[in-house]
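First the structure, which I've put down as structure tokens, then a few questions once you've had a look.
Every protein chain but one is kept in place in this view of the complex.
Our next item is chain A:
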Amino acid sequence: MAAENTKKAIIPKKNPMPAQDPVIRAGNFNEVALGYSEEAVVAEAERCIQCKNAPCRQGCPVDIDIPAFIKKVAERDFAGGAQKLKETNALPAVCGRVCPQESQCEKYCTLGKKYEPVGIGRIERYLADWELATGVKIPQTAAPTGKKVAIVGSGPAGLTCAADLAKLGHQVTIFEALHIAGGVLMYGIPEFRLPKSVVQAEIDNLKKLGVDIQVNAIVGKFSTIDELMESGYDAVFLGTGAGLPNFMRIPGENACGVYSANEFLTRSNLMQAYRFPETDTPIFAGKRVAVLGGGNVAMDAARTALRLGAEESWIVYRRSRVELPARIEEVEHAEEEGVKFQFLTNPTRILYNDDYWVTGMECLRYELGEPDASGRRSPVPVKGSEFILEVDTVVVAIGTGLNPLISKTTPDLAVNKRGNITADLETGATSKPGVYAGGDVVTGSATVILAMGAGRAAAKSINNYLLSNNKFLSGSLLEVREASQVRVNEAMSK
């Protein structure tokens, strides 16, 4: 047919993502975005013009061969597409759901210059879900190398590092502080955005690769890094995240009804308080909730509050709408569900009654001033603009810092001024031989895909360290071990 030769007309808009109705979904914890149908995903894949220079790849922190997997989908070869995807991304079902595509791959899509970019994340999600539904092929692992690696923390960084090292034939054990593996994917990001069964399926696949996962194991408490190495681990990867909540340091912050976002989300997700009293952990979400912050964490908290029964849920953010760091899709979803915004607003104190329960929050209005060093226009307070937001719950979502548990018990591990572990971004190497680190613990709060990229990079250099430097290393490690044994013996004989 003649049409075969003529250029296909470009479809300017993305195929819409089916989603739960906003009114209904604001009352349940089921996933909001429902995923493409087979027809929709193929139609979306056909929108890709397969341009030669593929700028989308440069926008992807782990350099996924995006055009290749999209091409497979257009050909309805889903198994082939999934295969392609898995070459570089160990957790595609997660990334397809939570990656900030608009600021990564899709931002650079050629189509996006004039029209809406190709829905890369949505196609990725479809392939990953297709694979999970039809049965994941567990890749062959290399012959055992006899080397043991300890991974500390089971977030995306640790999971990715573990998967790569296991495939290379090393014996991998993950130590996780909480009773469930997955890190922020399990305790932070809510079910309605990332179903826990999806994360669990990925973790089960990891176990099938032979990775041993020890939950309830806090490194720095039951065992230090040095003790792990003394007990026979040849290398250690630290993927412990950035889980220490920041507070505002304003009066009233310890009143009843003030939560850190971590506590609020952990109660709801990890402890499943949204099913209380079917489950045992309670949560309090009042009628009027204020969430401080403007990132994904804040959106998650504000939307969770609605689902827990709040009548009003406010996002209180210091800057304006354009500066919101959250993913656009999440902001839109939040708005559709009824979350309201107070932009250019910052709290000055939290008000409470005689029983110490929150009754409101005093806020100050801001306006945007000159751009600061980061190029963002910094907010300046407007004198005399105080007003009171009547709320009974406040959730503080203004970022997290580093938990000092590991650095405190590992004196020879260098950390920077902010407490982050100092590690080479290319290799993950830290100041301590045999110890690597990556993800939020190095960069501070970032994204899932960056944490995965760091885990992958570290796996590569750990592998090199274990294999190429083999002889030299086992010698020097032995000396280190002997020396520390002497120290231990000395300490014990005192």
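For the reader, a short list of remarks on this structure follows.
One rule holds in what follows: contacts are C-beta pairs under 8 Å (C-beta built on N, C-alpha and C of every residue); 3 or more make two chains touch, one makes a residue touch a chain; residues count from 1.
Everything below uses one rule, namely that contacts and distances are computed from a predicted model.
You can't see one chain of this complex, but its UniProt record names it "Dihydroorotate dehydrogenase B (NAD(+)), electron transfer subunit", from the set "Nitrite reductase large subunit NirB", "Dihydroorotate dehydrogenase B (NAD(+)), electron transfer subunit", "MBOAT family protein" or "ABC transporter permease". For the chain left out of this panel, the touching residue among A:50, A:216 or A:416 is A:216. The chain that is not drawn here is touched, among residues A:271, A:421 or A:451, by A:271. Checked against the full complex, the candidates A:15, A:88, A:104 or A:262 give a single residue touching the omitted chain, namely A:262. Of the candidate positions A:46, A:116, A:212 or A:253, contact with the hidden chain is made by A:253.
Touch with the hidden chain on the side of chain A covers residues 177-179, 215-218, 221-223, 243-245, 247, 253-254, 256-257, 259-260, 262-263, 266-267, 271-272, 275-284, 355-356, 403, 405.
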